Every structure is written in C-alpha cells, then in structure tokens.
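To keep things clear, I will list the structure first and then write my remarks on it.
Just one protein chain is left out here, and the rest sit where they should.
By letter and in written order, the chains are A and B; residue numbering begins at 1 in each of them.
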Amino acid sequence: MKKLFTLLLFAVLSSYCAMAWDNRGHSTIAYIAERHLTPRAKANIESYIGGRSIVYYAAWMDYNRSTPPFDITRDWHVDYWTDAHRTDENGNPQPPCSVSQIKRIVSEMGDFRTLSDSLVNVNIKFLVHLVGDMHCPVHIDFPTSRPMKVTMDKKTVKVHAMWDAHVLNSKHNGTSPMQLAEEFDIFSDEQIAKIQLGTPDDWHIENVAISEKVIQMIPKSKKITYDNYLNEAIKYAEDRITVAGYRLASILNSIFDK
Amino acid sequence: MKRIITTLALVCILGSTNLCFGWGRDAHAAIAYIAERHLTPTAKANIEKCIDGHSIVYYASWLDNYRAAEKSWGKLSHVAHYDIATCKPIGKPYKYMKSSINKLKKYRELPDSALKVTIYHFVHSFGDYHCPGHVAYYDCSGEKPKKLITSSYDIYLQSQKSRYNYHKLWDSGIVQLYQKGWGYMDWGHALDSSVPEEYIKSVTEGTLADWMTDIATRTKYEYNIYGRAPAKDKLADDNELSVVDGDMFNDFAEIAAKQILIAGLRMAKVINEIFGE
Partner (left out) sequence: MKKFITIIVALLSIHSASAWSKAIHAGIAAIADANLTEQTKESIRQAFDGRNIVYYAHWMYDMADTKGYEQTKNWRSVAIAKNNKPLKSKKVASHSEDVVRRAQGLDALAAAIRAIESGTLTKEQLADNIRYIVTIVGDLHCPTHYIFVDNLPQRKMHYFYNDKKQSYVGYWENGSIAGTFPWKSNEYVHQLNRKSPEQIAQITKGSVTSWVISNAAAYREIYTLLKDGQKFNQKSYRLWQNTIYPISTEQAAVAGYRIAAILNGLFDSNVANVKIK
C-alpha cells in the first residue's frame, strides 16, 4: 500500500510539473519583485541577463524542463506537503523540490562575483521562477486534493489545472502582467517588510495552510462559479502572487545589493 | 482545461495573422514601442505631429490592415529578397524601403497623405525585414534572380502537437506562445530594460543595406533558420514534416526576442536622425 502511495505520489508529482502559475502569473510576480529591487541589485542582476528585465525570464524554467541539461530541474517546481513526504519508504530522499533548491541557490550565490557569469545567469532564472512556484497553492502535493476534479463553464478540470491559470484569468484575462503588478503592489513599506520576514521554510508552512484552505473552500457540488468559489479564490491567488513578488525581491536584494 | 486553452490559443494564433503578413500585431507593436522608448523628445513630437498625434505603435500594423484597400499598399512587399551568395538585399522590397526612408528625409515637403503612408510603410516593413521568416534567398548568378528558399512551408510543432506553418511560426507563433498574456509594453519593458550603450551602438551602426545583409547573414549562418527545419512539401504527411522540438523552439524564441530589440533600436535611429531636428 505504502509502495503504491509512493508510486502515486511520484506519478502525481511528475504530472504536476506542468502546473503552478501560468506565464501571466509568473510575469506579474517578477514585475512586483522588480518594483522593489534596489537600483544596485537591479543593475547587478540585469548585467548578468543581457540588459533584460527579470520579467523576461519569469517562466523560463517551464520552457527548459524537458531537455538536457535542464531536465534535472524537472521536479524542482513542486513541493511536498509535509516533511514525511520528503523521503520514500526506505528513507531515501525524494527528488529535490522548490524550497530546497531556493535554499541551495541562495547559499551558492552568497558571493555571486566569484561565480561564472553563466551560473549566475541561470541561478537568477531559477530564483525568479521558483519563488513564484513555491507560493502557488496547487504546486504542493496533497493526497486528498490530487484526484479532485471540478466543473467550470460546463467543463470538468482538475483542481490544479483550475489554479494553474483559470483562477487568476477568470478576473484578469486581458490585463497585462505590467498592469497587474501596478494593481497588486499596494502595500505599505511596513506591511511589505513584515511579509518579507522569515525563511523559505517558514513561507512553505504558511503556503501549506493556504493550500489546505483553498481546497476546503471548493463547494461540495464541485461546480465552480464566481459566487461560490472564484470571487474568494481570486483573493488568495492575488495574495500569493503579491507575497511571492515581495519575497523574491527580498531574496534578490540580499544577494545582489552589494 | 490546459489542453482546451492551448488549443484555443493555437487557433487564435493560427488565425490572428494572415499568411505572409509579417510579424504579428504583437511583435510589430513591440518593435515600434521599443523604437519609441529610444526617440528623442523632439523626434517623438515631430513624427507624432505627422500622424494625428498618435503613437507610431498605433500604425505598426496599418499596412496589414489596409493592404486589401489599395493595391499599391499591398504591393509594398513584406518579405525581403536577398542574393544567397552575398546576402545583399535585391529587388523591390529593398528599393521601396530605401525610397521611403529617402522620402521621409524630406518629410516637410511631402503632402500630408503621402507622408502618412510613407511613415506607415516604414514603421511596418522595417520591422518585417528583421523577422527571420521574412528572408527569401535568390540565386543571382544567372540572368534573372531565381527564388531558392522561403519560409513558406509546414513543420510539426512538438509543443502544440500539431502541424504549423513555418512562416506563421516566425510571424506570431513564437512571440505569442513564448510569453502568453503579454502586451507590447511588456515586451518593450522586458527586452529593453538596461541594454548596454555599446550594444546599441554596435547594432545600429551602418546603412539600411548593411542591416538587411546582417539579417540575411544571421538567418543563413548564425541562426541557420532554414537549415534547422528544412522545407518539406506543404501537403506532406504529419509524420514526414520537419519537427520543431522544445529546444529548437526555445532557440527560436531567443532569436525572435533579439531581432525585435534590434529592429526597435534601428527604427529609433532612423526616426531620430530624420525627425530629431
């Protein structure tokens, strides 16, 4: 049974890989972060990515997950619900996940000037994406929500597919990520400082709680409407995107503002 | 859901630009927007005065919208022709573009309507000539140039699991599939955040002929566009089509991004030189 569970977990984790925020969501996170980078951090970062904005690379990891050399990043986009899921039945570690990768990259980038340009370049692309992914409720694997399907607009979809893009786009379809960042980034400096407190591990725990909540909110009928789910869910999606943006800024500033 | 969205997106992309219509609306707007970001205030004010106070971005696809209305506008070729041996531009497309730029140099003497159409032609076709899908090579060794390679054939696009016109892939497919949900301002902001001055200088040096040769050379050698997805019969069975896989698509996306930026920077240079005084 346990083996079956592990197998299922693996199967689901691999299928999750296509999920988390869509390009609009990731781009918005990167925009919000960019608005809070110090000028020095922004200049340092952009000197490693050809003068482009980090927004350009917000979803780069999604496009580079299936072929070498970046196929090793395939599983990095997701995370485990609890620590118990981090090892299999024999105590062997599961594939790396977003939080562990963020921690590894942050520590590796401690003195980024000693690293090769290409390593810094790719680490920027990783961070910009993974901090977004770790704040997406459905990128956390949860046994009960995994097979859950809902009906939206007369179509049946998996819960994580709904969260992938539809929740955000149900309200903001037609709004560009640049404008979304303008609309979401409304917190005071004190509020932002509070959001940025803590470590990726703390943020993960917080996100697990929110994931549980958005799954519990799903109506028993599994028929999703604006009234019974989306109007409320969109608030969580916006919150997670905004929070991810602020935290991405804090991580990037801590590395590059020197 | 994702599949439905993808299919819909694909249908939109397949339809939103007509075959041979050059970059799609998004890319044309992005190029003009990047150009606008690099205009001097005087140049911006002067050129906008000529087009009823609109941004040049507003007219970036005007030629596509109106090519059906006036035969002469449709004839302003959107695909540029090159001698395959030297990669130098040949024929009417180059001639028209050169003539438009020369006309603009005397813009104060042009009648209002002629000036407008000349600007519309410039802001549109100048962008098109930076699209790798808009390069057609000719054998010029004989008496008459003979068409050798164009992008007008189908490939199999692995990420969409479907047949795709290669020309259309360059026009709009790459831009829309790679950065879904973006507008032209997102493209401008993301590509043109802090481009080093030396880079701008290096890509904007030279004449129109130099720039066009640069595109044809890159497309042929550096980008190796047609070599990577060799032409097959349009009616070929799906299984026989050249495959554009994820890796190749990513490479193409990078090329498209680079070309959009370069086109915008060069467009700005031309406009600044003419309208900046």
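Definition applied: a contact is a pair of C-beta atoms (placed from the backbone, for glycine too) under 8 Å apart; a residue touches a chain by one contact, two chains touch by 3 or more.
Since this is a predicted model, take the numbers as computed values, not measurements.
Engineer: Can you list the shown chains that the absent chain is in touch with?
Structural biologist: Computed over the complete complex, the missing chain touches A, B.
Engineer: Decide which residue listed in A:N64, A:N123 or A:S176 touches the omitted chain of the complex.
Structural biologist: A:S176
Engineer: I'm checking contacts with the chain that's been left out. Which of B:Y184, B:W211 or B:F275 qualifies?
Structural biologist: Among B:Y184, B:W211 or B:F275, only B:Y184 touches the chain that is not shown.
Engineer: What residue numbers in subunit B mark contact with the hidden partner chain?
Structural biologist: 8, 11-12, 14-16, 18, 25-26, 29, 53-55, 57-58, 61, 65-66, 68-69, 182-186
Engineer: If the hidden chain were put back, which residues of subunit A would touch it?
Structural biologist: On the side of subunit A, residues 171-176, 178-179, 182-183, 186-187, 225-227, 230-231 touch the unshown chain.
In this text, only the chains that are shown with their structure count from here on.
Engineer: Which residues of subunit B touch subunit A in their complex?
Structural biologist: 1-2, 4-5, 178-183, 185-186, 189-196, 199, 245-247, 249-250, 253, 257
Engineer: Which of the residues in subunit A come into contact with subunit B in the complex?
Structural biologist: Listed in rising order, the residues of subunit A that touch subunit B are 18, 22-24, 27, 42-43, 46-47, 50-53, 55-56, 59, 63-64, 66-67, 152, 155, 157-158, 161-162, 164-166, 169, 176-178.
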